[in-house]
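This is the structure I want to talk about, given as structure tokens.
Every protein chain of the complex appears in place save one, which is left out.
Residue numbering begins at 1 within each chain, and the chains themselves are lettered A and B in the order written.
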Amino acid sequence: MKRFEYAQPRSEREAVQLLADASKQTAVLAGGTDLVGLMKRMVVTPDRVVNIQEIDSLRQIEADADGNVWIGASVCLDEFLDEKITDQFPSAKQVIQGISSIQLQSQGTLVGELLRRPGCWYFRDGHGLLAKNGRLVIDGDNRYHAILGNRGPAKFVNASRLAPVLITLGAKVRLIGPDPDNEQLLPLSSLYQTPASNSELENVLQPGQLVTHVVIPPHGQNRLSAAYEVRHGEGPDQPLAAAAVSVEVRLGRVEQAQIVLGQVAPTPWLAQPAAESLRGKVIDEEMAVIAGSEAVAGAIALSQNEYKIQLAQVAVKRALLRAVGHDTGGLDRPIISEPAESHEQHIV
Amino acid sequence: MSHPTSKGVSRRNFLKGSGAAAAASTVVTSTVAQDAATGTNVVAGEKSISLRVNGKSMTAKAEPRTTLLDVLRYQFDLTAAKPVSADGSSGASTVLVDGKPVMASTVLALSVAGKEITTCEGLDDAVPKAFVAHDAQQCGFCTPGFVVAVRAFINKHPDATEEQIRAGLNGNICRCGTYANVLQAVISLVKGNQNG
Partner (left out) sequence: MAEVNYSWPANHKARLIGKRVDRLDGMEKSQGTAKYTYDVNLPKQLIVRALGCPHAHCRVISVDASDAEKVPGVVLVHWVKAPGPGQDPVEIQADGTLLVAVAAESEAAAAEGVSKLKVEYEMLEPFVADYDLDAAEAKKRTKKAGGGIELDEALGEPGDDDDEEEWEEKTIQKLFEQSEHVVEGRYGIDVITHCCLEPHGTTLRWEGDRLIAHLSTQNVSRTDDGFADALNITADEVDVTCEYIGGGFGSKFQPNYWGIAAAEIAKKTGRPVKFMLSRDQELKIAGNRPSGFIDVKLGADENGVVQIWDSHHWGTSGFDGKTVAVTNFPYVFAPKNLRRKATGIITDNEPSVAWRAPNHPQACALTQTAYDDLAAKMQADSLDIFLRNLENIDSPEKAAVYAEELRIAADLIGWRRHWHPHGKGRQQGSVVEGLGIGIHKWGGTANTSSCLLKIHPDGGVQSYCGTQDLGTGTKTVCAMVLAETLGLPIEAVKVNIGSSTYPFSGASGGSTTVGAVSESHRRAAQDALAKLFDLVAKKLEVPADKLEAANGNISVIGYSDKAMTWKQACSLIGIQPLEVTSDYKRGGESPLSSSNVAGCQMAHVAVDTDTGVVKIKKMVAVQDMGLIINRKTAESQVYGALIMSIAAALFEQRINDPKTGAFVNAELDTYRLPRLGDVGELMVHLHEPESERARGVIGLGEPPVISGGAAISNAVCNATGVRVPTLPLTPKRVLDALRGAKG
């Protein structure tokens, strides 16, 4: 790691002031599960690190009078998982459970997860977010790269596993800074952008801005939500493709739907036409397949990632089936031992 | 997890010396300055911090960039937590901070000043004994990290089923392939209820 200054503010206001020092590159530290590794690899080299874990106002999960659930920026994934108020968001819990590392769940924060830097190996190897204007990815090994939103120089995929889910749930983020009095509530989907040049990031945060909370509106009675990740194996490694869906169903028919794909584009990918195609329909296997195809209609494969188009399509289909309580089929859980048989061997 | 608000400098550019930023401060000795705007302490250079480690009060010298893992290993000679992956992917550096499992390789030492740290050396011996009984170790390098993760897992899920174990203990990598034995060790602990 490069040498840097360290500060541990007690209030949001202090934090923003520490972050907004124009003479310095600054970084926010919460769980550290992403930032510290990136600093070790000198991919991220801040002059000042601001630890927000000691700010009381960022530690809570609480519902406001309208039932909106506010999750502070230092709330860890396991705290979200264990909290009763969040039981109404099973799709978010499914994704956190899928991370399946007790360490990552108890050290990583929910807000930090939303802002996890891309896993693109060119980025993580110090070639920049755009990896030489996309050239390294186009000519290189792009098996995990974007199939949607990839026409510009950005070919990486957004790393967040929770963002697709929270977007379908209508989550917003509360931002403050750079001016300490500047506060805004931004739809989560607007937090992300596809950088077009080296001066841009994968999110719209300006130097000195801090995400203090994620705000999830109450989950409607008629709303069904689910997520599905296609994972190579168990554990915290990036999934290959993912989808989150949230549908409002009345009398068996879809009134409104949200479909967001993950791991396929530089941002969480809002599959609006696919969601529209569900309106007025009954979700069954056939309809889920159609929506899946619709969701990837604009996909363009790079040299090695055509398979991801199918994975994204399947993820949408299975997320929809899961949302309406159908069996998703497929394999996405660990296999457990068969009941012991009569043989005497040591069985594991 | 982090949300950096500024763009990093490419390591490779840096090596080629093209467009690299000059080194920031060269201060090494302790400077704790107050930020002009907020009055918050800003630490640069080395600082003395107190921690509670395995029930004892300890003092360490840490720069902002010093990890908890480096403090444990180099200053306290507590080497159960291992440096295996820079980013925590292996879980080998797992310790408990205020009872929660974290990867010491990705924790800055200053951020845990005053907290209660438990390393594998400081755990009760129920989990290690189960690991020995089920031979859940070969070379043993990943083992202490696994043991701490299992302790935390059982604390949280004392009645875990086999499926929950398989779905919940995926933060640790073992290269020798002891997972089958680790699974048996954990099953014996949840069934045997020796985890109090």
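Everything below uses one rule, namely that a contact is a pair of C-beta atoms (placed from the backbone, for glycine too) under 8 Å apart; a residue touches a chain by one contact, two chains touch by 3 or more.
Predicted model, so just to flag it, every value in this text is computed and none were measured.
Considering B:T40, B:S111 or B:N170, the position touching the chain not shown turns out to be B:N170 (whole complex).
In the full complex, subunit A makes contact with the omitted chain through residues 1-3, 40, 42, 100, 119, 121-122, 124-125, 136, 139-141, 143, 230-238, 240, 304-305, 307, 310-311, 314, 327, 329-332, 334-338, 343, 345-348. Those residues of subunit B that touch the chain absent from the view are 11-12, 14-17, 23, 26, 28, 63, 65-66, 70, 73-74, 77-87, 89-90, 92, 119-121, 123, 125, 127-129, 131-133, 135-144, 147, 165-167, 169-170, 172-183.
Following the convention adopted for this analysis, only the chains that are shown with their structure count from here on.
Per-chain Cα centroids separate subunit A from subunit B by 24 Å.
Contact residues of subunit A toward subunit B in the complex are 1-10, 13-14, 17-19, 25-49, 51, 53, 73, 76, 78, 97, 100-104, 106-109, 111-117, 125-129, 198-199, 201, 203, 205-211, 234-237, 333-337, 348. Residue ranges of subunit B in contact with subunit A, taken from their complex: 1-14, 21, 23-25, 27, 35, 37-44, 63-65, 67, 86-89, 91, 94, 100-103, 105-108, 110-111, 149, 152-153, 156, 162-163, 166-172, 180-181, 183-184.
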